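Got a structure for you, written out below as structure tokens; questions coming shortly.
Here the complex is missing one protein chain, while the rest keep their positions.
Think of it as A, B and C in the order they're written, each chain with its own count starting at 1.
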Amino acid sequence: MKNTATLLISSPDRKGLVAAIADFLYKHNANILHADQHQDATEGIFLMRVEWDLADFTLSLADFPAAFDKAMADFDMNWQLVDGRKRTRMAIFVSKFDHCLVDLLYRHKQGELQCDIPLIISNHEDTREIADFYGIPYHVVSVTAENKVEAEAEQFRLLAEYNINLIVLARYMQVLSSEFCKQYPQQIINIHHSFLPAFHGARPYHRAFERGVKLIGATGHYVTEILDDGPIIEQNVTRISHRDSIDDLLQKGRDLERVVLSSAVRWHIDHRVLVYKNKTVVFD
Amino acid sequence: MKNTATLLISSPDRKGLVAAIADFLYKHNANILHADQHQDATEGIFLMRVEWDLADFTLSLADFPAAFDKAMADFDMNWQLVDGRKRTRMAIFVSKFDHCLVDLLYRHKQGELQCDIPLIISNHEDTREIADFYGIPYHVVSVTAENKVEAEAEQFRLLAEYNINLIVLARYMQVLSSEFCKQYPQQIINIHHSFLPAFHGARPYHRAFERGVKLIGATGHYVTEILDDGPIIEQNVTRISHRDSIDDLLQKGRDLERVVLSSAVRWHIDHRVLVYKNKTVVFD
Amino acid sequence: MKNTATLLISSPDRKGLVAAIADFLYKHNANILHADQHQDATEGIFLMRVEWDLADFTLSLADFPAAFDKAMADFDMNWQLVDGRKRTRMAIFVSKFDHCLVDLLYRHKQGELQCDIPLIISNHEDTREIADFYGIPYHVVSVTAENKVEAEAEQFRLLAEYNINLIVLARYMQVLSSEFCKQYPQQIINIHHSFLPAFHGARPYHRAFERGVKLIGATGHYVTEILDDGPIIEQNVTRISHRDSIDDLLQKGRDLERVVLSSAVRWHIDHRVLVYKNKTVVFD
Partner (left out) sequence: MKNTATLLISSPDRKGLVAAIADFLYKHNANILHADQHQDATEGIFLMRVEWDLADFTLSLADFPAAFDKAMADFDMNWQLVDGRKRTRMAIFVSKFDHCLVDLLYRHKQGELQCDIPLIISNHEDTREIADFYGIPYHVVSVTAENKVEAEAEQFRLLAEYNINLIVLARYMQVLSSEFCKQYPQQIINIHHSFLPAFHGARPYHRAFERGVKLIGATGHYVTEILDDGPIIEQNVTRISHRDSIDDLLQKGRDLERVVLSSAVRWHIDHRVLVYKNKTVVFD
């Protein structure tokens, strides 16, 4: 739990923006810890992330919205305030492949992921043991072509019960419905086991093997209604050769997926990701 | 010029293959310098590359084919013998972007590319100066929608005149006809400025920018009748971020393209590339 | 357990070597699965790794040594025969940092590491829980400046009791004595958390931070009597920037260490590593 606040801003680019924001924070005695900004000259968009210590801050976060809106009246600004004392509540969806699940739970225990993980949902029993080891409630919701609506209703119920605001699909082998995707905009992160947009859809490693590519990839992205098309948060690749069988690709891919997914999740949790035009800005 | 011979073998995998080949070479007193082999268990294919010194070799390369075929009668083998004393004769096709051309010519002068480059063909005058600097004949063959057949006829004439057996498309902005591709199977290498199969076709950097990928790539591949679909020889990627404009992508891409294309060309020239099932094996 | 045998050969390079080996294997009806060789022209050394199926092999592995030595009498050859039906028995040494331990145990369970892990030795109790989860005997041997000789004696006893032939130092924070190193030549693998030879010795991440390097690295190597000087099996690096604190380096380093160490261990277990002149050849 961090005693900080983070402001994420997206706005048409205008003179005086930074001065107005910096003045506002200074007037309320903010001790700025990190600030990063980006100007997209082509689109005329200004993006900013600023994080400050709440210790000496003289404005309560409850009063922040009204005061900030008033001060920024001249600008056509979208902003979001994040209270660092409230941790993201993350649910992990998983099927039978457990490497991403194991990795996320270990990193969480290590302190790499500053969030709560109160819920794991799977369509199988297979990974219950690891959930138990880390002491995390594990719910099996079977999904078939016939019961998909009911299954998602049960998932919604659990997500509400546990007050979840981030869903991580850790090699969850089911496609979420459009309704599901719409309900959690920019709150669902998926790991796709290819370098998107190459090999979107099913069995990407097999198709990569058949095409004879020299690198395989993995992509962490927000889930939207269009399959494998959401804003990309992180990607990476690893080299393969003719010596590598499909099994070797799967093994190398597991390492890739773990690193890519956990990075995407960490950046989201740290409120370092801003989305615009179906792309992400990741402030470092 | 190397006083060596290289044998490239592709065969159904059978017991005794390696013993038969090794015996044959030993009987004729070959001093083996490099040998590498690969067995594709799924396909049951055996591939081999072996290079030996000709100094003490007791069989003339003229007599090699008959003798080797006889010795390998039991195996259903495809093989190709390369006389290292005959250098590959490479033509470079280029349009206006000159970074790959400049790079190939510099590497050639450095001795990184052990081949002859007796011919550059361009559809523009723009890069003549660099050809002159390196003392290489430069021919402009204009290509339009109307004169494509005549233009390719002129290109064929030049390729024949200069006795070319490798064509490198160094950002040549024209699509070759099916007839052209068929005439030089596995003898045309192209650099495509994306990580294939992502962004095949036109303007890949612009489409990568729009999609918001986190890495851009380049692919060196043999040209076949289907655009950007031939066997991949080499690929690589480089990281980009939201800070990178289209111009930054183009600049980073130029570095990628140079390294990827020159590697693919060097491996081809060194007879280290074997093609099967629209894939390559690159022996290292 | 694999029904194969693997032969590792190191020899002065001579004509006829490959033919002699291939003939020998063919005569005994070996079905070769993988073969790789390397010739170091500068040193005049020939290295080979060949693996074959034992199903149809007509020579018993008990009779192999005498028969092979006789057949290879003309060559001054070092060779080692590995029976794939006998799995490597690996002990993991660990202190308090558990990321490499967790990673190795998970990979072992996944089937990525084809060995037995019958023993974990630690100088602390901290990681017992994870050993218990995977059902692996866990022994605490405290080590102090005063009791080092006795502690190593106890470790030797355990290693003998469990019949160990590979020791992996998974961030084990104690330096082994010369006697220990000598007793297990090329049988101890360490992960050093820097790109050796840079930052050998203590606190490499802190020293990397102070020097202002732009990449941090990790090195998997065989342990010899000289600290951090043994033959390197694998290395890799990851990019850092001024944004990264020491904690960020430690976190990025953990990912590196896991991948580098597990690769080095897997290659050793698969008998793909040959050592000569304090360097390794890793056959792929």
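Keep this in mind: a contact is a pair of C-beta atoms (placed from the backbone, for glycine too) under 8 Å apart; a residue touches a chain by one contact, two chains touch by 3 or more.
Remember, predicted model here, so these are calculated numbers, not experimental data.
Chemist: From the touch rule at the top of the page, work out which displayed chains the omitted chain touches.
Modeler: So, spelled out: the chain left out of view touches A, B, C.
Chemist: Of the residues A:Ala30, A:Met77 or A:Leu215, I need the one that contacts the missing chain.
Modeler: Residue touching the chain left out of view: A:Ala30.
Chemist: Just to verify: which one of C:Met48, C:Val168, C:Leu196 or C:Leu261 makes contact with the chain not shown?
Modeler: C:Leu196
Chemist: Hey, which of A:Met1, A:Ala19 or A:Ala160 is the one touching the hidden chain?
Modeler: Hidden-chain contact among the options goes to A:Ala19.
Chemist: From the listed residues C:Leu54, C:Met173 or C:Val237, report the one that touches the chain absent from this view.
Modeler: Touching the chain that is not displayed is residue C:Val237.
Chemist: Touching the left-out chain: which of B:Val102, B:Leu158 or B:Val175?
Modeler: The one listed residue touching the chain not shown is B:Val102.
Chemist: In the complete complex, which positions of chain C touch the hidden chain?
Modeler: Spelled out for chain C, the touching residues are 38, 40-42, 195-199, 211-215, 217, 231-237, 241-243, 245, 277-282.
Chemist: Kindly note down the residues of chain A that lie in touch with the hidden chain.
Modeler: Looking at chain A, the ones touching the missing chain are residues 15-16, 18-19, 22-23, 25-26, 29-37, 39, 41.
Chemist: Just the residue numbers, please: which parts of chain B touch the chain that's not shown?
Modeler: 99, 102, 106, 110, 112, 133, 241, 243, 251, 254-255, 259, 284
By definition in this document, only the chains that are shown with their structure count from here on.
Chemist: Draw the chains as dots and join the ones that touch; what shape do you get: line, ring, star, complete or other?
Modeler: complete
Chemist: Quick one: point me to the chain whose Cα centre is farthest from that of chain A.
Modeler: Taking each chain's C-alpha mean as its centre, the farthest from chain A is B.
Chemist: Using mean CA coordinates as chain centres, what's the chain A-chain C distance in Å?
Modeler: Measuring from centre to centre gives 37 Å for this pair.
Chemist: Between chain A and chain B, what distance separates the C-alpha centroids? Give it in angstrom.
Modeler: 42
Chemist: What are the residues of chain B that contact at least two other chains?
Modeler: 41
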